[in-house]
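Notes for the one structure printed next.
Note that one protein chain of the assembly has been removed; the remaining protein chains are unaltered in position.
Chains here go by letter, A, B and C, matching the order in which they are written, and residues are numbered from 1 within each.
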Amino acid sequence: MEKKDTQWPLWEIFIQANPGIPHKHVGSLHAPDAELAIQNARDVYTRRNEGISIWVVEAKNIRASSPEDIGSFFEPANDKVYRHPTFYKVPDGVKYL
Amino acid sequence: MEKKDTQWPLWEIFIQANPGIPHKHVGSLHAPDAELAIQNARDVYTRRNEGISIWVVEAKNIRASSPEDIGSFFEPANDKVYRHPTFYKVPDGVKYL
Amino acid sequence: MEIHKALFEYCLRLADSSLILGQRLGEWCGHGPILEEDIALTNISLDFVGHATALLQYAAKVEGKGRTEDDLAYHRSEREFKNVLLVEQPNGDYAKTIARQFLFDTFQYYYYQALQESKDETLAALAQKSFKEITYHLRHSSQWVLRLGDGTAESHERIQNAINDLWMFTGDLFDMDEVDALLIKEGIAADPGQVKQKWNDHVAELFKKATLQMPAPTYMQRGSREGKHTEHLGYLLAEMQYLPRTFPDAKW
Partner (left out) sequence: MTEEEKLTRFNSKIDKEEKIEPKDWMPDAYRKTMIRQLSQHAHSEVIGMQPEGNWVLRAPSLRAKKILLAKIQDEGGHGLYLYSATETLGIDRDEMIQQLHEGKAKYSNIFNYPALTWADIGAIGWLVDGAAIVNQISLQRTSYGPYSRGMIRICKEESFHQRQGYEIMVTMMNGTPEQKQMAQDAMNRWWWPSLMMFGPPDNDSSHTKQSMRWKIKRESNDVLRQRFIDKTVDQAHFIGLTVPDKDLKFNKSTGHWDIGKINWDEFHEVINGNGPCNKQRLAHHIKVHNEGRWVREAAMAFAENETRTKKELVTH
């Protein structure tokens, strides 16, 4: 069965620069699976000690809000009572390899 | 319909506060599906009217580098000082380099 | 043989293996099967050239004749190089490169793990730093042996052939002579004898997972400790040493 040659699936990469600060999206790369995605992310996105922790997510597993509904989505927040989000901690739901 | 919301899957939330800057992880919440995760994220995390774009990802779809890998993953980059401009001697008096 | 002469030889052996393998991996720069892997292999090459630089600097210091790491790297001939035979083997296809890498990474992993305890402070410190990089190298090559072994029929065949071709150069990794004997007694060098079984078990276990066969015991090539190499090394050095050999009094 003729295997279709591809550049592998697309993964979005998030890097945590220092303990206690949130992971930030740095870009994407291609990898056949999570293990290689993490290794490739290490080589592509942390060549200059930019990180101490890597998250990888296959792009198809991300759902994004779309800007068209910006109007309904974000404007109403203006008139809401003012409140700060809690301090950031690494969630336990994240699986380590 | 009081289904305890902790039975719902856990979602990690990433917010792009303004165009031009990358998405950042802001926290997590439980929701039965992506659509509601985005809705809930809007209410929980954009209360202070930041949040132009929201990404939601089910926690099980995130794979992470593990803490005990930090030595072999990230420390080797430390001694590759030639990747930094200050490593290079340029005769003083030369401008724009 | 007195210790400082043995130590100079010993440092060359460790340095040359890293230098020659770093050069071989450098050949993949701009040639990788996919951009991500091109970048990964270059990182590994950089690690090895970095090891070689530190080890050659130490060797030059131990020798005490005012030579530099570049003198040692660019102005010795084939018979003076002491790298293990495995690392000078040509890259071949990606399976050959990965098989060579995995067999060597597994050796370095256990050997440098032990070298961290060396009584020679410089070697111990160097081993500790290198061990982190070697741990990553082994993770990278192990994952690729799994993927090629248990990937497609073609990749399985290619890596099995590569392993079979390279197997006769693995014995040389564990060869020992009077330099090893003397420095092991002094607690300076790690003992390849202690490493051989761990290496064999580790390789066997991963091959099993990767649905690959351990090659049958075979006559092992040897001689790297006496500078007896394969014909491949000369061509590698001719290319690597080209500029300093062509312009001997130039400064780079």
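Methods note: a residue touches a chain if its C-beta (ideal position, glycine included) is under 8 Å from a C-beta of that chain, and two chains touch if they have at least 3 such contacts.
Only a predicted model underlies this, so the values are computations on that prediction, with no experimental measurement involved.
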*Please identify which of the visible chains the hidden chain touches across the whole complex.*
A, B, C
_Residue among C:Phe8, C:Tyr58 or C:Tyr94 that touches the chain left out of view_ = C:Tyr94
*Quick one: which of C:Glu27, C:Asp175 or C:Asp191 touches the chain that's been left out?*
C:Glu27
_Could you pull out which residues of chain A are in touch with the chain that's been left out?_
3, 5-8, 10, 26-30, 32-33, 35-36, 44, 47-48, 64, 66-68, 97
_Residues in chain C touching the chain absent from view_ = 19, 23, 26-27, 29-39, 42-43, 45-46, 49-50, 52-53, 56, 69-70, 73-74, 93-94, 109, 135, 138-139, 142-143, 146-148, 150-152, 154-155, 158, 202, 205-206, 209, 239-240, 242-244, 247, 249-252
*asked:* Tell me which stretches of chain B touch the chain missing from the display.
replied: 16, 19-22, 52-53, 80, 82-85, 87-91, 93-97
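In the analysis below, only the chains that are shown with their structure count from here on.
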*Write down the pair of chains with the top C-beta contact pair count.*
A-B
*Which whole number of Å gives the spacing of the CA centres of chain A and chain C?*
37
_Can you work out the whole-Å distance between the CA centroids of chain A and chain B?_
5
*Set of chain A residues in contact with two or more other chains*: 35, 42, 47
*asked:* Two or more other chains touching the same residue: where does that happen in chain C?
replied: 43, 136, 139
*In the complex formed with chain B, which residues of chain A make contact?*
14, 22-26, 34-35, 37-38, 42, 46-49, 51-58, 61-65, 67, 70, 73-74, 77-78, 80, 82-86, 88, 91, 93-97
*asked:* Applying the document's contact rule, which stretches of chain A touch chain C when the two form their complex?
replied: 3, 7-8, 29-32, 35-36, 39-40, 42-44, 47
*What part of chain C is in contact with chain B in the complex they form?*
43, 46-47, 50, 129, 132-133, 135-136, 139
